[in-house]
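Every protein chain except one is present and positioned as in the full complex.
Coming up: chain A.
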């Protein structure tokens, strides 16, 4: 486990108000994007596929 009581997570929780506002706007923006329609033809398809879209969506050791 990371050392210590997860100081990063603690700071995220301490900024919950600002982050929640940002998260709500991000969710609204995703819903408004055409690519979330799920027809599979756009450059990106859906939030739940985010990490599985290659070339650069995979967070770790992605080709770049």
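Here, a contact is a pair of C-beta atoms (placed from the backbone, for glycine too) under 8 Å apart; a residue touches a chain by one contact, two chains touch by 3 or more; residues count from 1.
The criterion applied here is as follows: contacts and distances are computed from a predicted model.
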{"item": "Undisplayed chain, where the name is taken from the UniProt record, one of \"Ferrous iron transport protein A\", \"Sodium/proline symporter\", \"Radical SAM protein\" or \"Sulfite reductase\"", "value": "\"Radical SAM protein\""}
{"item": "Absent chain, residues of chain A that touch it", "value": "1-4, 6-9, 11-13, 15-16, 18-23, 25-26, 29-30, 32-33, 35, 41-44, 49-64"}
